[in-house]
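Questions regarding the structure given below will be posed in turn.
Note that this complex is displayed minus one protein chain, with the remaining chains in position.
Think of it as A and B in the order they're written, each chain with its own count starting at 1.
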Amino acid sequence: MLPFLLTSGLTTGALYAMVAIGLVLVYRSTGHINFSHGELFMLGGFFAYSLIMFAGLPYVVALFLAVILSFLLGVISDRLVYRPLIKAPGLTMVLATVGFSYLLKGIGRYFWGGKGEYLSIPAIVDPAPIFINDIPILPQQLIVLGAAVAFMVAFALFFSRTKAGKIMQATSENPTASYLVGIRVENVYTWTWGVGAAVAGAAAVLMTPLTLITPDIGATLLIKAFAATILGGLGSMTGAVVGGFAVGLIEQLASGYIDTSLQEIAAFLVIMVVLVFRPAGLFGVYGQRRA
Amino acid sequence: MLKLISPVPVFCSAAIFAAALPAFANQYTIFVGNLAFIYIILTLGLNLLLGYTGLLAFVNAALFGIGAYATAIARTKFGIPYGFALPLGGLAALAVGVVVALPALRLTGLYLALASISFAQFAVWVFAHWDPVTGGPTGIRMAAVAYGFSGSWETVHYYVSLAICIASVVVTSNILRSRVGRSFVAIRESEVAAEGLAIDLTRTKTTAYGLSALYAGIAGGLFAPILTLVVPESYDLFQVIVQFAMVVVGGLGSIAGAIFGAVGLIGVQEALRATKELQEIAFGGMILLTVLFLPSGLAGLLRKYLPEWREPLRRRGDDR
Partner (left out) sequence: MTDAPAKLEIRGLGVRFGGLVALDDVTLSIGRAEIRGVIGPNGAGKTTLLNAVTGVSRPTSGDILLDGRTISGLKSSEIAARGMRRTFQTSQLFRGMTVLENVMTGLHANMRTSIFDAAFSSARVRREEREAAEKAWAALEFVGMTRFADRDGGELSFGQQRIIEIARALVSEPQVILLDEPAVGLSLNRVIELEDLLRKIRAERGVTVIMIEHVIRVVMNVCDRVTVMASGRKIAEGTADEVTSDRNVIEAYLGSGFDADGQKS
């Protein structure tokens, strides 16, 4: 059972890590948590669903189009919610993004939900397990895991090697200095929201063939991503990735060895336990806190 | 003439109107009125936490649920009459609220928001999975309350809710006029300055959490019988949004705002009852639009057009 739990844990963990990356990206540059991040994920999945099921596009094409649409959705979030409130106190921003999350959730339900149905994209490859040394492995899981890791590597390269990525990094570390050297900080924030949403959208498109997607999935994924970021220390990108894998593994191992119902609540327990005992996260440093 | 448009006369007129309403209203109006009273109590409780003390905690929907479940369990499992089951609901929520507050005292800002939103989700999970106690996903069904008066029990329940609602408004106003209310606002404005004045943060915040929980629990106890069914979905994250929308649209840190927000948004919810997606769009959208364009909510309009309107410790609108 262990190898099976490990591959499932790593696969879901990789997706959580991707959602957490977007959350941390926005947090690092703006000091705010985007409570509508889960709904950006949800809509990314539904975009891909429509592109595949109604427009008949192949999966890979739908994946890239959905990522672009998610990016635009992130840009819209920035213009509609973040930028008008850029000087507002933290409480106001939380209320605004919480309100926005329900607005998006309602839109998602209006177009893709309503009948209490769960939507699913057909499997990318044959869903039957293959056996390696008598260990059952789902090929689809391996593909998703591989793709998620590839996405994260690409993201890391974008962040450390490209000019846009370097500007984003510089702005998150010191907005005033960036402004002084001529970087248009507000535009960088727009990019940050867009890229964060795009990574979440990609995660959703990768996840949908494995599980199902519903308008309510955003809140679930948001909690998992919170757990990942809190475990990794809010504000640390590496921490978010490590935390995402950790949450995925904790869920699978707890449900496999203790009780299946723990899969649903492992993330809540992680958040509550970590915050009660280490209010700055496991690897967090107080100095990184901006809010 | 202008003096008549001040809180006490306006509030008394509204209360008299509410008391007379059942004489010329149908069952449905009485049901909606009853809901409005319950949500006024909830909104006042959330406002104490969010509007006056400035604590961004998403716990009140869960505490509302705990009040409802505790009342339902007391009645159905232990045969306790409603007159005792209702305050038990309030006390159960108070107890949980204070226990949750203790670890939450160390958290501020975003960390509090994250921890409390997890708690809210966790509570719904417990409601749905603790079958022997909560009845699991199907919940607890309970009989109508036998008040022993002639006429429909719903009308009597309406008056019970109205009485408790009026009491909550009066108690809230009294608290805000006292040391306790001022300490809440002092903490919201600056924890360091409040501590420098020898205000005990731990005790004051625990008081705010406890009071807020008591309001939510009593509202839950009143809510449980009117649907005759207590199920987990009633207390999920959407419930959080409904309450937050009422506080925000009405105006943070204002009693009149809490009343406007609760009554107005119950109207919206009833108008959209059949379609969850439109409710989500409406409530989410209203929070967003209010935050963007009317940061002090309806209470801000009151301040602008009726500067004579006095309320204790009313939050200022220009806080950004």
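The rule is simple: a contact is a pair of C-beta atoms (placed from the backbone, for glycine too) under 8 Å apart; a residue touches a chain by one contact, two chains touch by 3 or more.
Because the structure is predicted, anything quoted here is derived from the model rather than measured.
For the omitted chain, the shown partners it touches in the full complex are B. Across B:L107, B:I175 or B:I281, the single residue that touches the chain missing here is B:I175. Only one of the listed residues, B:L107, B:V185, B:I241 or B:A282, touches the absent chain: B:V185.
When the missing chain is restored to the complex, the residue among B:G109, B:G135, B:G253 or B:G300 that touches it is B:G253.
Hidden from this view is one chain, which touches chain B at 171, 174-175, 177-183, 185-186, 188-190, 192-201, 207, 211, 253, 313-316, 318-319.
Here is the rule we use: only the chains that are shown with their structure count from here on.
Centroids of chain A and chain B (each the mean of its C-alpha atoms) stand 32 Å apart.
Chain A contributes residues 32-33, 35, 80-81, 84-85, 87-92, 94-96, 98-107, 109-110, 113-114, 215, 219, 223, 226-227, 230, 234, 261, 264-265, 267-269, 271-272, 275-276, 279, 291 to its touches with chain B in the complex.
The part of chain B that touches chain A in the complex is made up of residues 50, 54, 56, 103, 106-107, 109-111, 113-115, 117-119, 121-122, 125, 129, 237-238, 241, 244-245, 248, 276-288, 291-292, 295, 319-320.
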